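Note that one protein chain is taken out, while the other chains of the complex remain in position.
Every chain is named by a letter (A and B) in the order it is written, and numbering of its residues begins at 1.
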Amino acid sequence: MEVCGGHTMCIHKFGIPSLLPKTIKLLSGPGCPVCVTSRYFIDDAVECSRTDGVILTTLGDLIRVPGTETSLYREKSAGRDIRIVYSVLEAIQIAKDNKDKKIVFPGIGFETTAPLSAAAILQAKKEGLSNFYILSAHKVMPPVMKALITEGVKIDGYICPGHVSVITGTNIYKSIVEDFGLACVVSGFEPLDILQSIFMLVNQIEKGQPALENQYSRAVKTEGNKKAQEIMYKVFEPADDWWRGMGTIPMSGLSLRKEFKSFDARQIFKPVKRTESEKEKGCICGNILKGLKTPADCSLFNTICTPIDPVGACMVSGEGSCATWYRYAREAI
Amino acid sequence: MSLNLVNMDHGSGGKLTQNLIKIFTNYFDNNGSESMTDSAVFKNNTGISAFTTDSYVINPLDFPGGDIGKLAVCGTVNDLAVSGAVPMYLSCAFILEEGLEIEKLKEIVKSMAETAKRANVKIITGDTKVVEKGACDRMFINTAGVGFLEEKHRAIGSGIDVKAGDKILINGNIGDHGLAVLSIRNSFSNTIKSDCAPLNDLIKSCLKVNNSINFMRDATRGGLAAVLTELADKVNLGISLEEKSIPLAENTRGLCEFLGFDPLHLANEGKVIIVAGEGWEDILEVMKSHPLGINSSVIGTVVEKHHGKLVLKTEIGGNRIIDIPAGIQLPRIC
Partner (left out) sequence: MCLSIPAEILSINNSMAEVSVGGTRYNANIELVENVNIGDFILIHSGYGIAKIDEAEAIDTLNLMQEIKKKELRS
């Protein structure tokens, strides 16, 4: 199983499943931060954008994700000030250029991206920017990787996330090897990186010697990026968090520490009433995210749920299983 | 969630654009012309004519390698040329925003005149409207064009003669126009220039070689992927592309990687896709010897499998389906 949306994309973009023997099956796990984040997060972002004086700056990844009734893209079409940015640094600049406005940056992503949000907050604090806010839904990987196994998902090994590991280092996966006897290989993103990682995993499994190996050694150090880790945990602290398909997983999310709460976007808008969305009936994103089902098992896939009119987040996000499957693999070749 | 407002995806050349166009084809009677081609082709007393129109709303007005005026001439000339026609006359209608500098207008008009001369077409009629500030982005241009074609080229725009075994040819690097326009709106700097150019001279040389051209289209909005997925679907054959044969400039590849873009979906304004049967090698040779075809390449084949689908054989030998996106590509970090 891979648990990194980037790996999911690359695997299908390079056509790797079509090259593997039938004895090797690749499952996509909850590695797409957009997919695993609650639709209420989008509802909150929408509500922010509807608040007077707010400029919502978002990464392209989030703009089409469906909330309960709408998406940021539709709100933008309807005239809200929503701007697509490549980096949180652009949001900081917009905050400097628009001192009379409140600039909100929805922060999602795992340990690769959380340090960037943290660095931005520290920069905003240093420069006295009081109109910059983060709407955070950052999460961390190891708890969900363990939760999948304790929930009974049957896999022989993990292709471990490459760029998360650049930040965290490789030791975070040690207990997965020791407690669950699973093979773990940290992988890069080139096609031969992924193939080599699969090769290494198969070797471990065939020898009955699960271990932790690092295929992506040109970028990933055992200790990771200490500075990025320090910054991340200076600004954020672990907290329980809700994952689509998994429910609440203890200490799997990142919450702003008390001393940085002034940057929390949740103080500037009225939270929306949480409702059950009819559209979600029949959506099995949760089971797909756990690797228990494939998009082919979903009755909504390619019928009601398509990239043009997605129901679940797995279809919207470029690295979601359903979107990837739809784009690259929906017919047997 | 049903869509009831026009949004930017409707203008992207992807699936939503196709859906929107159905509104027009449902209501308008196109006089029996083949629908969804770049130009309407019809017979009259004087012979076979091709007629087309296009509007240009690009912002900003200037981009590396061109401007809205050059684009307005090339786009319409190319729509006629890829239908097998010799482009002859253009009309040109301007919608100008109050406050536009007259010098800027002159600059754009001069660019149009130079491009028309290069393309050997004449702009013979037009219209001008001025709208209040904010009602348009400085300047919108519509050009319509008419050309004439021989009976033997009539089917080229529709692709009905495309058959299994035909080769897919392209005249050079893809993705440059899409990125050239994008890069001026963001914080990346590079030397990518739009490939905007009139293709009628190149196409004329190719049509003279032999009769093996079965289909042509210029790969504008939606890129290579949009043209070939539509073709595969229309002729109900498979199209197989070789990723390593698709010409791509190094700095285009670099910026695509930065932004997470797929070059197959990026717009081009100087690229023609030619689908040709036996004798295609001679056409490729002529393309390569033309200034607008130096990096010409054979990039794929029409096949009798995966009917209706465009499939890419990746650099490592895997296969994946190429689909057209629903809407515009957005920068992503995932």
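Just so we're on the same page, a contact is a pair of C-beta atoms (placed from the backbone, for glycine too) under 8 Å apart; a residue touches a chain by one contact, two chains touch by 3 or more.
Only a predicted model underlies this, so the values are computations on that prediction, with no experimental measurement involved.
Asks: Of A:Tyr86, A:Phe132, A:Phe263 or A:Phe301, which sits in contact with the chain we cannot see?
Replies: If we include the chain that is not displayed, A:Tyr86 is the one touching it.
Asks: Which of B:Val73, B:Ile213, B:Leu255 or B:Ile274 touches the chain that is not shown?
Replies: In the complete complex, the chain left out is touched by residue B:Leu255.
Asks: Touching the absent chain: which residues on subunit A qualify?
Replies: 4-7, 19-22, 33, 59, 61, 86-90, 108-110, 112-113, 115-116, 119, 161-164, 166-167, 188-189, 192-193, 195-196, 199, 215, 217-221, 225, 227-228, 231, 319
Asks: Using the touch rule from the top, list residues of subunit B that touch the missing partner.
Replies: 183, 187-192, 250-251, 253-255, 257-258, 260, 332-334
The rule is simple: only the chains that are shown with their structure count from here on.
Asks: Approximately how many whole Å separate the CA-defined centres of subunit A and subunit B?
Replies: Comparing mean C-alpha positions, subunit B is 36 Å from subunit A.
Asks: Under the touch definition given earlier, write down the residues of subunit A that touch subunit B in their complex.
Replies: So the residues of subunit A in touch with subunit B come to 5-6, 9, 12-19, 32-34, 59-61, 63-64, 66, 69-71, 73-74, 76-78, 84, 86-87, 90, 109, 113, 191-192, 195, 279, 306-309, 317-319, 326-331, 333.
Asks: Considering only the defined contacts, which subunit B positions touch subunit A in the complex?
Replies: 1-3, 5-9, 15-16, 19, 186-187, 259-260, 306, 309, 311-321, 323, 325-327, 330-334
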